[in-house]
Structure formats: structure tokens, C-alpha cells
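Following this message is one structure expressed as C-alpha cells.
With one protein chain held back, the other chains of the complex are shown just where they sit.
Presenting chain A:
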């Protein structure tokens, strides 16, 4: 039978029992729209990766690993005008390859690993958000591989993956202009359409619209933006972006501390 022989798939027609459950289920509890869930972040935990980070925010658990710089595949292209600061010419800049994977047990329904479109889209979103922050001109003809693995989806998974990936890149010692902090938002459906910061899985599932913002806090530049749904007029989206940026700024000190601790641990473990 054609297909992926390495993984054992369930029978084709299997469904989770929740599909047949009666009743609406619990409604999400009312809460302060601008509350951020407490975050646990740790960098430098995988021994085999150049840099790694683990981030937990509420129920969302993401593990990210960075490897490289490795020589890039693909032909050599001619040089162009050199950038400032001794960077490589534009055509010889390094590349960032991002991969986003969901564990099959991360969501409510089991998803067989090659789930196609959505993971490709999120990997592209990761790449577009991380590229402004990494000084790729300092890694000519090299590629950096970032792979994010979502262990459990508890809401705002892409935002958590972005933050974890930036931490992992910093932990790997890759030259960056700034960290990238991600924040998720979702809009509750009518009758009370407010934008909620850092939604849980329940709030995200019932949402009319969702948005993920990635900010470089020190430079105050938006590195990534991805949102869709029935968000309403542009003023509503603008308000959501502002709320998201504020959330990113609040998250920044936690990540700074995490990197400092990781550096101390590395220093203590190194032979004197």
C-alpha cells in the first residue's frame, strides 16, 4: 500500500468519540482580556542540538532545536553588492530553514504526522518572522535549521513556537539583531466580540478570528503577523495588533532571565 510505511496508522475510518458527544460542552470562563498565562521557559536542554529551548504557557508545550550553520545545498550563485559591516553579498546570504511539526497526540483529534498544508504554512510563518531578526549576512552559503515540535496544543501554538525558536537561536549563539517574541490573540464570537490575549484551546476553537503577532521588543519592529477570520472592521484588527504588541513587551523580561540562567548553567558546566 503506498504511503508512509514507517508509522502505523489507525484504520482509515477512525474518529474520536467526542464527535458523537451530545451537548455543547463547557463555555470558556470569563477573564481579563489582557491576561497572559504564566510562562516557563528554559534554554539549553538538548545535548545534541546546537541550541534548544522549551517553552510552556498554560497548556501549550513547545520544544525547539536549532542546528547549523551547515553548508547550504543548492548551487553557488554569483555575488552582488556587499552589505555594510562585512556581511556577505545579497546572493550569498545564509538561509533559514524552518520546520514546524505537531505531535500526533497534541490536539483533540489524532493527526498522522505528514499532515500537509497547515504545517507548511506555519513553518513559512516561522521563517518569515525569524528572518528579520537573524543576521543571515554573517553566515554566507550556510543554512540554519530550526525545527519546532508542538508537544501539546493549549492555545496560541504558533506564538509559543516563535518565541521558543528565537530563544533556541539565541542559545545556539547565532548572531541576531533582537529576540522575537510571539503573542496569540483571538476574538470571541458575538454577542461580546472582544479580543482576548493568549487564548486557551477552548477559546481558540470557539473564536471568530485569530491573530498571531511577533515583535522584536528592543527595536519595536513587527517581525511577523498572521491573522484570519471574521475580525470585523480594520479598527478592530488594529486594536488587536496593539494588544498583541503590548503582550509581547510584557513577556520579554521572562525570556531575558531564561537566557541569562542558561548562560550561567553553561558557564558552570564548562571545564575550568
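The rule is short, and it goes like this: a residue touches a chain if its C-beta (ideal position, glycine included) is under 8 Å from a C-beta of that chain, and two chains touch if they have at least 3 such contacts; residues count from 1.
Please note the rule applied: contacts and distances are computed from a predicted model.
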| item | value |
| --- | --- |
| Identity of the absent chain, which is to be given by its UniProt protein name, from "ER membrane protein complex subunit 10", "Ribosomal protein L35A", "Transcription factor TGA1 isoform X2" or "Exosome component 7" | "Exosome component 7" |
| Listed residues A:34, A:238 or A:260, member touching the removed chain | A:238 |
| Listed residues A:132, A:184 or A:199, member touching the removed chain | A:132 |
| Touch list for chain A against the chain that is not drawn | 15, 19, 117-118, 120-121, 124, 128-129, 131-133, 211, 216, 219-234, 237-238, 241-242, 245 |
